[in-house]
Each structure stands twice: as structure tokens, then as C-alpha cells.
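Rather than the whole complex, this shows some of its chains in their spots.
By letter and in written order, the chains are A and B; residue numbering begins at 1 in each of them.
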Amino acid sequence: MFHYHTAGESHGKQLTAIVTGMPTGVSLLAEHINRDLKRRQGGYGRGGRMKIESDEVEITAGVRAGKTLGSPISLTVRNRDWENWQTIMSPDPGAITDKGVVTRPRPGHADLAGGIKYRHRDLRNVLERASARETAARVAVGGVAKQLLSAFGISIYSCVIQLGSVRACEETISASLENSFDDQPLRCPDPEAQQRMMEAVDEARAKGDTLGGLIQIVATGLPVGLGTYVQWHERLDARLAAAMMSVPAIKGVEIGPAFENATLLGSRVHDEIFYDTGKSQFYRQQNRAGGLEGGITNGELLVIRAAMKPLSTLRQALRSVDIHTKEPFEASRQRTDTCAVPAAGVVGETMVAIVLAQAMREKFGGDSLEEMREHYHAYMDYVQGM
Amino acid sequence: MFHYHTAGESHGKQLTAIVTGMPTGVSLLAEHINRDLKRRQGGYGRGGRMKIESDEVEITAGVRAGKTLGSPISLTVRNRDWENWQTIMSPDPGAITDKGVVTRPRPGHADLAGGIKYRHRDLRNVLERASARETAARVAVGGVAKQLLSAFGISIYSCVIQLGSVRACEETISASLENSFDDQPLRCPDPEAQQRMMEAVDEARAKGDTLGGLIQIVATGLPVGLGTYVQWHERLDARLAAAMMSVPAIKGVEIGPAFENATLLGSRVHDEIFYDTGKSQFYRQQNRAGGLEGGITNGELLVIRAAMKPLSTLRQALRSVDIHTKEPFEASRQRTDTCAVPAAGVVGETMVAIVLAQAMREKFGGDSLEEMREHYHAYMDYVQGM
């Protein structure tokens, strides 16, 4: 039921993903995916590499004439810079491994712990896979998930609500939840705050420093009843938390304004239940639960927020120690991104889309989109007629 | 590799858990587990039921003469109030299902969404399993995990760092990370704040309202190299996030002070790397990463914080709608807990223990504790000699 695996090193030949569990008959074109790949590379505060790249996906299996076949889908995103890395990164025994050797672990990265764990003497062998470059493969997978979801009227949005110490005001955020602000440099709903965010980026870049921030992901059009409370790992909140936290640099997650809710009285937090007799539908006047009660979608918007730490690769020097000589040194990089929070939003959309696609597949089963739709409509009719 | 499933309804005969993947030869007594079951029932702010209960585990398989057999472990926690519920909750067809019927969904609970999803006309059929009562079974499983971890010098602590709007000061928190404050009424490291927290509980109770808060879980003694960055769902941060978020009422999770880190510059956040030549060991002077870099333990303390929403069962009335008549009503309960944050800390310890036990099993393999220890020591010797 909608699973995926990715492979690929940051400077390897390509990223590869295999996606299983799609029903037959879903429209899927490379351009559906490329749009998000491009969005992932954008945002104010990116450095040089992002401009070079311009990722594109190739669909190498599972799709024929623009429709899914039901068989596993394989996706490839080539490394456009492969020629320059081939001699260093080649799988062949002739690869030159004494070039590009990394023995100096960077604070905040997997370098040191990964090197110890895997007994890598060249930390390049860690960082190549631990790199956030891998999220390009995930975004490609997310494109597949989004195509499935869109067949059921489900959409996913993301935006930046905080960057460094600058926060967008809650009013602007709540005012347009169904918007990804793709026309904005930081994809922030609050133009005034965005201006100050950009200044913060400029300031950090000047110092050779980096910034993190908060992203918000919103999913609309969800039926009541995805996920379940019956076993711990089947709860949708647990699965969303894992998915979000698996994104490199994301270290905090909340469903709805959970950290704020924790400070309030219960009578203020819990979303009272109302019924609209006209629409034959239950509804809420507020959504502090973020769309999930008991680990199940409750029909309100799904709202997730995640905290991204500042990028770990800094131009400014951080102290570290060479793993071989044990000599201290100061880690620094020439050129780098200052901030990638808008990109993290796109990756966050991806992770949410994947979890929701899984949950839809579980609830509605079916092997073709047509069959899955029949199941979906039968359920929605029942919900409506309750 | 260390998996578990639980079964049982809140007012059913018993909770049952099956735990797989323990090596042979680990000491395991009921009393190891009962201690945490008792801790889960404590804390200032609990109502009547907790006092009645006093849970005890029975080990019904997988252990002989105080040692694990390598076979699945089954654990039972009986419902001491079963006699009063038997006629309503019995599995037999003679059970009286028109008693105790619930048609009025409580905001903040799974009631409404669960009833729709599963087509339950009596919401008791939802709330019995969605109840936080299930966490008693998890705590029993956590007791098993902790026994394994303790054989490798790994300990887990929890405390309450915020309750409602009252926050413990960071100095008291950082000063004693390796302490669960079991002698304190709210298991809070800051005595002064704790006093105000208790007042907040009293005040909320008087109003028939409830409170949430923040808990902190700390694990000590972890080897470098648990978890991995190589595939998204294998990252330890992702797995910890899922585990924590699967606890009822937990809606937010962070590894280290992630939400604060998101507001700071990278140069301030990333933990610089040093080497102690005396101990032949890498170390950090700060631990803002919370012990995980790239989804791997880095040898520092693992520090996780989680946000618990206020309890959803209030004495004070919340508005809701009867699912059959669609008539509005005001939901209220006679007697209830006001706050269960200290208990959530114990459940949080459990979830962390389970994830760490899994990660230890994966890294070190082995079928007996003896064998697993040989593997562990070989690794630690290698780490030391790097």
C-alpha cells in the first residue's frame, strides 16, 4: 500500500526511487513531478548549486501513455554535474578515492556519528547519502502521491511562517491556508514579515551564517476517517510525525498549534462540535486539533507545523576535530545556501502527501482508480446520509 | 526485532500485549514492570479512577524463572473494575448493549471521527479502545524494553517542564537531566515552578477545566551510531517522533530545543566537536541537537520534548451534537482527571525505551543477551580505539 524507497548519493550518477501500491489508471506525467522539483530548488537564500541543477525526473517504469499500470513506478533524477564527479564517485574499482576525501566532520551533520557507525575512514562515504539532496527523490515520489490525492479532491499547501527570529503574524497565516504562495520569494503569507525575513537572510549571508525556521503544511479535502487509534503505529498523527521528522534538518513537529495548546485550558483548546442541517454535516468553529482527533482525520483541514534547524553547512567557521589526526580545526565552506526553509516546505508537502496516499489506499483499497473511486463515493454517500 | 502489539478496551476484562524480539537471558520480573505501572498512575491532578486501579502485570509467556526465553512475551494487565462492566462489555452475545450507550461525541476525542469511520452507532465502541487506558499496556512493554537497555547501561528519565502556562526555568531543567523526580508531586525539576503548577491545577479543577503541558525525556548511556540516515523510515528521529506522537494527547514533539533552534543562527545552534585525548573520546560542549545528528545517536544525551494537550474530558460543559438526533447538547462529565502530564512522561519514557531497544537490536543483533553483549563490547572497543 503505497510504499517507496530511494537510492542515490548526492554526487552520484542519479537518484532513484521505486514507488509501489498505486492503483491503475492514475494520470502521471513527468511534468506533474517536475513542477515540485523546481519548487524545491527555489526560495530566497539559496546558494549556487541550486541554480546549476534544475532537476528533472524520468519515469522508467510503472507508467504507460501517461497512466499508471499498477506495477511499481521507478523514477530517476539525474545529477547534472555527474561528469565532474564520476572519477571520484564511480562504482567501479578504478574510482579515485584519494580525491575529495573528507576527514573533518561538520557539526550538525551525520559526518562524525555516521563515520563511526559505518567505519568509514572517508566521511564522504557518509555525507553523500546523508545529504538533503536525497529529498529530490522524495519530492518525485510526492508528485506521484499528489496525483493520486488530486483524483479525490485532496490538495496540499505549504508556506513559511517563521524564518530565524521573524514570525509571520497569525492573522495572515490563518487568512489563506489554502495557498502555497509560490509567487513569493520566501513563500510567506505575511508580506511585511517576509520583507524582514529577507533582510535576516541577507544579514546571515553576510556573516557566513545560516537560518532555519518554521513551515506549515495544510491538506484540504480529506474525508473523515483516515488513520486509526486502534494500534499505536497506525495513528495518522504518529505517521505524519515520522514522515516530517525524517526530513533532514526538521527536528520538531506539531499537529495544529500543539505547543501553544499545551499552555491553555482544555475548554479553550478542544474544538466544539456543531451540525449544519443544511449541508447535513458536522463542523467546528475552530480547528486547534489540526484536523486530527484520536489519530484520525476529523474532516477539518489538516494543519502541521515543523521546525527546521539552521543549515549545518556554514561559511563561518565552526570548531571540529579531524577523525584521523584528532587535531582540532575550523570547519568552513566557501559557498553554500543561507536558508532553505521554503524548500523544506515543499519536502514537507511531499511527506504529508505520501502519508495521506497510504491512508487513502488503506481505507478504500481497490486496484484501479475507478474501483477506488467507487469505494470512496460509497463511503461519502454513507457519511452524507448519516 | 523488538516489536509489540497491544489489545484491550478501557473497561474490558484486561489489556494484553505481545512483545517479540527480546534476546534470551534478560532478567525480567513483574516487579520491574509494576514500578512503572504505578508511576503512570500517579501525579498531582489525577481524579478518582487512578486511585481505584493500581495496575499490576502478569507475565503469561516468554519468561521462565525470571529470565527471557527468546520467545514472544505476553503481558496482561487486568481491569480491576471488570465485574462492574462485564454485562456491558462482555464478548458474549448476551452482553447488554443498550446500557452505557454513548451517542454524544466529546470534542477532542476520537468519538465522532471514529464513529463515522467504523460505522459505530454506539460511540462506546470507539472510546473503549481510543482511551488512554491503552497506555498501561505500553508501559508494560516499556518495562521489558528498559530491562534490555539497562543491561547495556542505558537509562531513561522523564520530567514535567511546563504545565499549563507555568514553565520550569531552563537552569533547573539542565541541572539535573538524569533524574525523574519521582519524589515530586508533578515530577518537575523546578520546585518553585512546581508550586505554581499545583496552584494552576487546583484552579483548573475548581473550574472543571483541564491542563496540558510539556514533558522532557532523556536517555543516557547510548552508544554512538543507533539509527541511520540511509532510508527515511530508519532515521531514529523519525521513529522517535512517531513513537511519541502515538501517545494519546501528545500532539507535538521536538528533538532537543528544536523550536527554539529554528529561531537562532546556525553558528549558535550546531554543536561544535572536540576531542578529549585523555578519554580518547569525541565530545561536545553543548547539546542543542538533542543527541541526534543525521538521524543517528551521536553519543550525547538524547533529549526529547513533547507537548501534551489538556485532557479532553472536562467537567465543564463543551458544546457538541448527538450523532443520532443531531440535536446540540453540552458535554460534561462528573468526575475526571484535571491533568495527567506526569503520567504522560512515564508513557513517553516507554515509547523512547521501545524505539531504543529496537535500534539496539538492529545494530547488535544476536539471539542471547550474552551474544548481544559480545557484539556490543566489540563495537565499543572499536569506538574507543578509533
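Keep in mind that, in the parts below, a residue touches a chain if its C-beta (ideal position, glycine included) is under 8 Å from a C-beta of that chain, and two chains touch if they have at least 3 such contacts.
Predicted, not measured: the structure shown is a model, and the values here were computed from it.
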item: Whole-complex copies, counting every chain including the 2 in place; value: 4
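Quick note on the criterion: only the chains that are shown with their structure count from here on.
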item: Interface residues, chain A side, partner chain B - complex; value: 5-6, 105-114, 116-117, 119, 126, 129-130, 138, 162, 164-165, 204, 207, 209-214, 224-225, 228-233, 235, 237-246, 248, 251-256, 258-259, 261-267, 269-275, 277, 282, 289-290, 293-299, 307-312, 314, 316, 318-321, 323, 326, 328, 363, 382-383, 386
